[in-house]
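Here the complex is missing one protein chain, while the rest keep their positions.
Note that the chains take the letters A and B in the order they are written out, and that residue 1 is the start of every chain.
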Amino acid sequence: MAAIRRYFRSPAAVIGLVLLLIVIGMAISAGWLYPRDPLALAGRPLIWPFSNPRFLLGTDNSGRDIAAQIFYGARISLLIGGAATAIAIAIGIMIGAFAGYYGGWIDNVLMRVTEAFQTLPNFVLLLVLVAVFGSTLTTVTIAVGVVSWPAPARLTRAEFLSLRNREFVQAGRTLGMKDVQLILGEILPNALPPVIVYASVVMAVAILLESALAFLHLSDPNVASWGNLIGLGRDVLRVQWYVSAIPGLAILFTVLAVSLVGQGLNDALNPRLKAR
Amino acid sequence: MRILSLAGRRLAASIPTLFLILIGVFLLLQFAPGDTVDAMMAQMGGGDAATARTLRKFYGLDLSVPVQLGNYLWRLVRLDLGYSAIYGKPVTTVILERLPPTILLMTASLSFAFFAGLVLGVIAARGVNKWPDTLISTVGLIFYATPSFWFGLMAIMVFSIYLQWLPAGGFEDIGATQSGLGRTLDIARHLVLPTLTLGLIFLAIYLRIMRASMLEVLNLDFVRTARAKGLDETRVVIRHVLRNALLPMVTLIGLQAGTMLGGSVVVESVFSLPGLGRLAYESVVQRDLNTLLGIVFVSALLVIAVNFLVDLLYARLDPRISAEG
Partner (left out) sequence: MTDIAILTLDQLSVRLPAGADRSHAVSGASLSVAANEILCVVGESGSGKSIMANAVMRLLPGGVDIDGGRVMFEGRDLASASAAEMRKVRGAGIAMVFQEPMTALNPLRSIGDQIGEMFAIHNNLSKKDIRARVLALLDDVRIADPKAAAQAYPHELSGGQRQRAMIAMALALDPRLLIADEPTTALDVTTQAQILTLIRELQSRKKTAVLFITHDFGVVAEIADRVAVMQHGVIVEQGTTSAVLNNPQHPYTRELIAAVPPLTAPPPRLLSDDIILTIDNVSKTYRTGGFLGRGARVTEAVKAVSLKLPRGATLGIVGESGSGKSTLARCIIRLIDPDAGSILLDGADWARMPKEDVRRQTRHMQMVFQDPFGSLNPRRKAEELVAQGPIIHGTPRDQALAEARELFALVGLDPAAGDRYPHEFSGGQRQRIGLARALALHPDVLVADEAVSALDVSVQAQVLKLLADLRERLGLSIIFITHDLRVAAQICDLVAVMKNGEVVEHGLAGEVFGNPQHPYTRALLASIPGGDFAREHSLA
């Protein structure tokens, strides 16, 4: 309760939440506001924004409604961002918890693997995954999740390492708790808050990764993704720069919203850091 | 000497990591639809099955996967990355041609992000919660949220198309065969926008870490000791806080090296720079798997090299490191 009150005391966090709610609202209302396929031909190509009331944000090179693509794009960004983050955090917590709790050779092996994933540039790995498994919405989402888990894994491991020798965990052990009880009941609840906060960073990066992939025409071409639209607008950048500019702003605001909410959560959950 | 042996040991420890990556990616690529021969056939405009079989035999692709992997690793030990069917050259040659722009771009972006992040982070921390801090932190957040390729496009629009101050792409002007200083300046002009574009997100990260790290160190006991000695605030920061606050920044360089290399794929594509990143993109599009695997190897090497340098730097900054055996 106190954390919620602290959250709403920060203007930046509130702005972030409002922005995020707007993006979520766009994603939800897309089908209702624009019942037609956003990738279908809607009108004359390259209509400037605000010049035709039917196409408030204008049309792109192939005469598709930009506004519709922005609304549907919110769905894709949130979907890929959310699902990829869930995958990354789940893998990260599992690997981090095992490595941090058991230490020794288990830790050594798991950390080697984590290191391997971090040594390989994540975007290059993403390219390899897409090259191998193709670029459907599902594969792209899973691929983004798979390249994003090392950082949460390291964070979880660090938390587990510091918590596993804390006296309350030792106390649990002297009471006769099993490893599973110690991991799930004692350590994890205390290790979770920073990881949850870090999820916002993972989500921000996931959204950026997908949009970069789409910009390079390597994401699913059959969905209205903001990155796709920017990539399309690149061909007409010289004059109709708005085709690229508008979806870029949409990405910017979404990532900003996610980061602000994450930071607000962090400050609300760790009040002592904010105090100084 | 101790520092060097320490960093050397870390370097040795990264060899298994490197093999792990190569084996992993090699096996992964076995799942890829189509192999090098398919790509070559496509390049040649098709061919019959007999030719394909001959070619597969020639490249050893008819062998079992473990044998192929063994062959690949053995060739790798001799620094032979195989042959690129698409470019018609050994992969090593292709990559070496593409390496300089990427290394130049990474160095420039890293320096820009590191030093600008350092200075802005210090300014923000010194006036914490006052307007310069609010401004810097806000700008940092916006930079962090900006997709780099989009920023690149917008920069091209403003500086190359509208203002016509800087070139829109390429590594240097073709045709003008300048030498020495002229060429250097030309390349520098071409790299201004890519450097800013790639460095932007890292600038945001570094400034945030530097600010947090400064605030953390400013709260430590020895800073109070320094103040109790009668040092003024500027000297407290320069002599006692800065070096301590730099440690997490330096660690971050190593951790972010891979991310930065990944970012160069996008940035090089936006600015048509003939670098490693663009090569990675092209080889994915053209299904040139040999080259792709070579790029994986070289980029892992680059990241390991950066981390080696970071280890050296860290050990120089922190005497506690060399003490722990």
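The rule we apply is simple: a residue touches a chain if its C-beta (ideal position, glycine included) is under 8 Å from a C-beta of that chain, and two chains touch if they have at least 3 such contacts.
Here the structure is a predicted model, which means the values were calculated and not measured.
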item	value
Sole residue of B:62, B:173 or B:318 that reaches the chain not shown, by the stated touch rule	B:318
Of B:9, B:57, B:75 or B:130, the residue in touch with the unshown chain	B:9
Options A:62, A:138, A:170 or A:222, residue touching the unrepresented chain	A:170
Touch list for chain B against the chain that is not drawn	9, 220-222, 224-232, 235, 239-240, 243-244, 317-320, 323-325
Positions on chain A contacted by the hidden chain, ascending	166-168, 170-178, 181, 186, 189-190, 276
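The rule is short, and it goes like this: only the chains that are shown with their structure count from here on.
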item	value
Distance between chain centroids, defined by C-alpha means - chain A, chain B (Å)	22
Contact footprint of chain A on chain B as seen in their complex	14, 16-18, 20-21, 24-25, 28-29, 31-33, 128, 141-142, 144-151, 153-154, 156-157, 161, 215, 219, 255, 258-263, 265-266, 269, 280-281, 284-285, 287, 289, 292, 295-296, 299-300, 303-304, 307
Chain A residues within the chain B interface of the complex	112-113, 115-116, 118-134, 204, 208, 211-212, 215-216, 218, 227, 230, 233-234, 237-238, 241, 244-245, 247-248, 251-256, 259-260, 276
